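What follows is subunit A.
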Amino acid sequence: MLDIQNLSARIDDFEILKGVTLSIKPGEVHAVMGPNGSGKSTLAAVLAGREDYEVTSGTVRYLGRDLLEMEPDERAREGLFLAFQYPVELPGVSMSNFLKEAVNSVREHQGKEPLSAVELLKMMREKAALVDLNPDLKKRSVNEGFSGGEKKRNEIFQLAMLEPRLAILDETDSGLDIDALKIVAHGVNQLRGPERSFLVITHYQRLLNYIVPDVVHVLVDGRIAKTGDKDLALRLEEEGYDWLREETIAAPVG
Partner candidate 1 sequence: MTAVKTIDIGTDRPEARFAAAFERNRPHILNGRGQPLAEKRNRALDRFLELGFPGPRDEHWKYTNISKRLERPFEIAIAPAVPELRPQDISRFLIEGLEGSVVVLVNGVMVPGLSSIATDGPVIVPIMDAIGNPVFDRHFGRYADADDAVFTALNTAFARHGLFVHVNRGVKAGTLHILNVTTGVRDTFLQARHLFVVDPGASLTVVETHAGVDAEGMFLNAVVEATIGSDARFDYYRVQDDPGTSAVTGTYVYQEGASYASCGTVTLSGGTIRNNVAVLPDAQHCESHLTGLFIGSGEMHIDNHTLVDHAQPDCFSNELYKGVLDDSATGVFNGRVLVRRDAQRTNAYQSNKSIVLSDKASMNAKPELEIYADDVKCSHGATTGRLDAEGLFYLRSRGLTTDRARTIMLQAFVRDVLDAIAVEPLREVLERAVENRLAK
Partner candidate 2 sequence: MKEQEPAEYTENDFLQEVASSEYEYGFVTEIASEKAPVGLDASTVRFISERKDEPEWMLEWRLRALQHWQGLHDRQAYPRWAHLKYPEIDFQAISYYAAPNSKPKYKSLDEVDPELLRTFERLGISLTEQKKLAGVAVDAVIDSVSVATTFKEELAEQGIIFCSFGEAIDNHPDLVQKYMGSVVPYTDNFYASLNSAVFSDGSFCYIPPGVRCPMELSTYFRINEAGTGQFERTLIVADKGSYVSYLEGCTAPQRDENQLHAAVVEIIALEGAEVKYSTIQNWYPGDAGGKGGIYNFVTKRGICAERNAKISWTQLETGSAITWKYPSVILKGDDSVGEFYSVAFTKGKQQADTGTKMVHLGRNTRSTIISKGISAGLSNNSYRGLVKINRKAEDARNFSQCDSLLLGDKCGAHTFPYIEINNPTAQVEHEATTSKVGEDQIFYCNQRGIGEAEAVKLIVNGFCKEILAELPMEFAVEAQKLLAIELEGSVG
């Protein structure tokens, strides 16, 4: 599904990723944890194709293709979805128009007929229920006037609508109280399947109680310092990140 080899990237003059290697198979859920500034969100941004970041070395294969060669919208149409840490407000763009555009772009790419307005509305109602989002949201502008929790649930709602192959959740848990966190996790779990992979980026272990990962990676100073199973996340919760930092310094990866 996704194969990242020795990926380095920078913004302006700051090297943020310093050789990340990571591979995700279909149906797997991988978590990337790490302290602030370790490069977690940069990894998400580079995978989604944000132009502010410059890839300085390494490769990313996605479904057998060179992901880095693809435009951001092409990545999305090929089934790569990013749930934003800070969802963008689009005043004047209604949710229904936005989703019609997005869903039908993806469908057209897959050689499917576009959804009619009625079909789309039906689908919206269905999927909105998944994350307990108010169904009258279709008239509202995208993310405008949404509470923090609503914005995050809206990201998972869009994930459900677009049915991606690989979903990257960039700190979807940040700023959520425990009830909202459960709703979001429930939505994500409903969407898990043998063909769909997840890359869950988070600072806290808490989310991983609800979205149980197959693999946990720890990102420190732009490198994967350690990879393990879900117990690794628990250890991080108890001991923090410092022990890993010492390890990386003592025995640098690569």
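By our rule, a residue touches a chain if its C-beta (ideal position, glycine included) is under 8 Å from a C-beta of that chain, and two chains touch if they have at least 3 such contacts; residues count from 1.
Behind the choice of candidates: all candidates are chains of the complex that A comes from, given by their letters.
None of the values given here were measured: they were computed from a predicted structure.
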For subunit A, which of 1 or 2 is the touching one in this complex? 1
Touching residues of subunit A toward candidate 1 in the complex: what are they? 48-51, 71-73, 75-77, 81-82, 84, 87-93, 97-98, 101-102, 105-106, 109, 141-142, 158, 162
